[in-house]
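Single-structure report; data block below.
Just one protein chain is left out here, and the rest sit where they should.
Let's turn to chain A:
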Amino acid sequence: MGLNRVLFLEAEDQIKCIYIALRTSMVQDPTQFDVLVMPNLYGDILSDLCAGLIGGLGVTPSGNIGANGVAIFESVHGTAPDIAGLDMANPTALLLSAVMMLRHMGMHDYGKKIETACFDTIRDKKVLTGDLGGKSKCSEFTEEICRRVRDMD
């Protein structure tokens, strides 16, 4: 099996095979990668690795797509029982998963609006939950996003 992996990029029925030393490159310069497709185990490992690169499971959305458009969207973090019910959790992962769901359903405008509001709130750094270094509650963070969405209209 060895170090080099095959990356299949499907672009309009054209399949390109690229041999790249994947893991070292991913850690050193992840920006060189665009879309990656792979079997189950490698996906498990790489998706967690990439989540670690962008800030962790608290901000990483995901979706599971099946045939006939059947899909389940979910955050991949755990249930976090220690902070459950305390208005402390970061809703970003689940929210962005919902945005993926909206896109899947063809509601791109709604998805874009919510995503932009969420990113702007995080970028602003004024209202952040504990895991992102802030002191705000989950409800405050959500309210800030809602405010931005309202202002967009």
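Points to keep in mind about this one:
Everything that follows uses one rule, which is that a contact is a pair of C-beta atoms (placed from the backbone, for glycine too) under 8 Å apart; a residue touches a chain by one contact, two chains touch by 3 or more; residues count from 1.
Note that contacts and distances are computed from a predicted model.
Entry comment: the absent subunit's protein name, as recorded by UniProt, is "Isocitrate dehydrogenase [NAD] subunit, mitochondrial", drawn from "NAD(P)H-hydrate epimerase", "Isocitrate dehydrogenase [NAD] subunit, mitochondrial", "Translation initiation factor eIF2B subunit gamma" or "Proteasome subunit beta".
Of the candidate positions A:53, A:71 or A:152, contact with the hidden chain is made by A:53.
What chain A contributes to its contact with the hidden chain is residues 1-4, 6, 19, 21-28, 41, 44-49, 51-53, 56-57.
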